[in-house]
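Working notes for the structure below.
For this view, one protein chain was removed and the others were kept in their places.
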Amino acid sequence: MMLKRDVDLKAAVEAAWAAAAAHRGEGKVASYIPALARVDPMKFGIAVVTRSGEAIVAGDADEAFSIQSISKVFMLALALNRIQAMLWERVGREPSGSAFNSIVQLEVEKGKPRNPLINAGALAVTDAVIGDGSPDEAVAALLDYLRSAGDDGAVLTDDEVATSESEAGARNRSLAYFLSAFGNLRNPVEDVLSAYFRQCATAMSCRQLARAGLHLAFDGRDPVTERAPITPSRSRRINSLMLTCGHYDNSGDFAFRVGLPGKSGVGGGILAIVPGEASVCVWSPGLNAAGTSLAGAIALEALVERTGWTVFA
Amino acid sequence: MMLKRDVDLKAAVEAAWAAAAAHRGEGKVASYIPALARVDPMKFGIAVVTRSGEAIVAGDADEAFSIQSISKVFMLALALNRIQAMLWERVGREPSGSAFNSIVQLEVEKGKPRNPLINAGALAVTDAVIGDGSPDEAVAALLDYLRSAGDDGAVLTDDEVATSESEAGARNRSLAYFLSAFGNLRNPVEDVLSAYFRQCATAMSCRQLARAGLHLAFDGRDPVTERAPITPSRSRRINSLMLTCGHYDNSGDFAFRVGLPGKSGVGGGILAIVPGEASVCVWSPGLNAAGTSLAGAIALEALVERTGWTVFA
Amino acid sequence: MMLKRDVDLKAAVEAAWAAAAAHRGEGKVASYIPALARVDPMKFGIAVVTRSGEAIVAGDADEAFSIQSISKVFMLALALNRIQAMLWERVGREPSGSAFNSIVQLEVEKGKPRNPLINAGALAVTDAVIGDGSPDEAVAALLDYLRSAGDDGAVLTDDEVATSESEAGARNRSLAYFLSAFGNLRNPVEDVLSAYFRQCATAMSCRQLARAGLHLAFDGRDPVTERAPITPSRSRRINSLMLTCGHYDNSGDFAFRVGLPGKSGVGGGILAIVPGEASVCVWSPGLNAAGTSLAGAIALEALVERTGWTVFA
Partner (left out) sequence: MMLKRDVDLKAAVEAAWAAAAAHRGEGKVASYIPALARVDPMKFGIAVVTRSGEAIVAGDADEAFSIQSISKVFMLALALNRIQAMLWERVGREPSGSAFNSIVQLEVEKGKPRNPLINAGALAVTDAVIGDGSPDEAVAALLDYLRSAGDDGAVLTDDEVATSESEAGARNRSLAYFLSAFGNLRNPVEDVLSAYFRQCATAMSCRQLARAGLHLAFDGRDPVTERAPITPSRSRRINSLMLTCGHYDNSGDFAFRVGLPGKSGVGGGILAIVPGEASVCVWSPGLNAAGTSLAGAIALEALVERTGWTVFA
């Protein structure tokens, strides 16, 4: 990581904001549930949190949005803490090359999802987090993780979103029953879905989410609180999975353009990790075809252009 | 990149050698051509070349082997230098999730290969390098690149291997005609194949190959010779493609385990890039199911375990 | 249809029985629910019903078995009577080339099943039969159809089987939610499944089922009762779908070997139609890889060898 040490981070964040501004409103806002559909497409927020815990922000960085699939990253951390490498008997770690909700490979590969960051894999991960407990406990564990890692108790589930997700959840239900048919869910399908829809409905701001991801930039240990929710080895591997699989069939393109581990959510958020340096969260609701925030990705490109941040140099 | 600064690189290379030693002979030696089939499966070499150009080696690090698909990395560099971003109109940059020689996606995606590191994509890349010239010129350009980047004139094509590749090349011929049917080759199919089979038949040792890849660890500029065959931006992007796509349907697993951009070849070589630090080449002929050197990957795991090298922390 | 007019049908049925006898017990009895798993694998029945309504039988022709997917034929008749050609906006009529419960094409083809005789298509058909009514009414309509067409009131749903099907129904549930996600079910998913599991759990003997299918051999009109539950055009088209799609990825092979429209069920039954001549039902629980009764298909081959029955000469 060759940081241009003289970089003015505040200027870089403003440059990112400026680069993205013209692209706000482009792309397609997720519309399968009312709560997502009615979000203002012109919203844009960015927060960069560095080693000191300081946040450099711009735009709507303090407005909570639905983190959606970004929750998969933290559930993965919880599952690895809970069942360790046994997780990999149930979920692969290869890019799928397919859409987030594709079921094709799941049939060909007999119910073992390609990786924990596509929907099918995330359902198996959530099932592992539930373990012998309840869906409520799994959701509580996620909220605890996010609050502790982000050093901020104000992280909540948006119950309206969760309810809507469930009502519109036929495709995820199909995936979950498919997993169940192959014995790859230990808990009742509706229990797993209940936790899954709620984890996706977690509401956080860019500032909160960047802060909560900071430990992933420092080998699993938060440089401010010194809390280490995960081991160095797991932190690195979560980053590797974000880089290779974090954007479904857009993962390669994201790595090519941005050069950092990242995870997108259909709420328009992207969490990106700069190992050894910082954690970044951008938010803008308009999505590209693969469900990644269009203006968000442009902002990240501008940010790494200014800062020299990349894992590839 | 958090290098454990007090690491004894020589000890780390020896540890890598020791870790791999027990696994020599495991896996399957490529057998589709005699010249590869008769290589001693117990061979193992490793070379680490650092910023100073110094090589730390162990085992058969000075024995030339067939670099095979590792050549795709350097042909990609040549193609980007030649036609720049126009390459991406003809080749994607997403992991395929499929085997190196799969044709399935090529049909679904109408003749546009997923990325330049699978065979189909590499054929299109080679066609771009040929451009308006000849296959001979393309092969010569590759050799020039490798000799210059590696600061070593002794890089040659193994003509026996090249001839055998062509004779056993029905699957690659099928891919090339498929590309051609979609207008994605500008040159005659047999011309492209002629260059492709020869690029794969390049013979280099671990020491040579690690040295030739060193510029990829330093943003495209060799830290010793100061020669810069590619721009920083292209260097980073080649690394990103190696990380997400360098091992076909084993790319995610390699990133997970080794945490470095890498490219495997069925000759048993793996080139791995440690941005800002070093370039590494391992060689051992026994392959896993995805065509990556089995003992080679184990050696790399041991090496990064000792050195702390990873792009993810 | 070139019937060898001097054929002794009784001798032909006995020959079929003899040919199949040695193969009883071969193949794999469906085991996903207890009620199917515990059926004696040595069971074998055959019934041929001709224009006069006379049944020539052998073996366990009067023992009721679970008709399973053979029910799809009759539900298709009901759906065509109910919504006519509108059905083809929701279901295709091409062989799938895939397993009975495959979901791959359903994703590629955006929720439109390939044909009404694979599980996904049959679920859409059942939904069409329910229409604005209830699942109970749809099941009652099927039983009415079978009783009337078969001139036999003693056709029942095996409730134990139906309940077990539902409990073991994760794969079908997955298919149904997938259809629902694409708007291809009008009724609640569990309603459709409720009817579907019960239609599959219909219990009939070879004699009953052959008799109930007789109208399909006579352009939709029963030659004995003169009842015509379907039009000539629909009868022909149901036969065409049985021929091209009646055995999933074994349909071509069945047409090749037996040469008659047919439909298999995982209970071990096969209904085959001899246009202008007869209706045949065989039953033996051991299945081939595609879920077609192994001894049953052998019996049909022997029968058509003796009788010269085929639609292809």
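By letter and in written order, the chains are A, B and C; residue numbering begins at 1 in each of them.
Please note the rule applied: a contact is a pair of C-beta atoms (placed from the backbone, for glycine too) under 8 Å apart; a residue touches a chain by one contact, two chains touch by 3 or more.
Quick caveat: nothing in here was measured; it's all calculated off a predicted structure.
Shown chains touched by the hidden one, complex as a whole: B, C. Checked against the full complex, the candidates C:S235, C:S264 or C:S279 give a single residue touching the omitted chain, namely C:S235. Screening C:N119, C:T157 or C:N250 for touch with the missing chain picks out C:N250. Checked against the full complex, the candidates B:L9, B:M42, B:I83 or B:I103 give a single residue touching the omitted chain, namely B:I103. Interface residues of subunit C with the unshown chain, by the touch rule above, are 1-2, 92-98, 105, 114-115, 218-219, 232, 235-237, 239-241, 243-245, 249-253, 255-256, 259, 261, 275-276, 310-313. For subunit B, the residues in touch with the chain missing from this view are 102-104, 107-108, 170-171, 173-178, 180-181, 189.
In this text, only the chains that are shown with their structure count from here on.
Listed by label, the chains that touch subunit A and also subunit C number zero.
Among the other chains, the CA centroid farthest from that of subunit B is the one of C. Interface subunit A/subunit B: over half of the residue numbers present appear on both copies, so the contact uses mostly the same residues. Between the CA-based centres of subunit A and subunit C the separation comes to 47 Å, rounded to the whole angstrom. Chain centres here are Cα means. That of subunit A falls 31 Å from that of subunit B.
Residue positions of subunit B with contacts to 2 or more other chains are absent.
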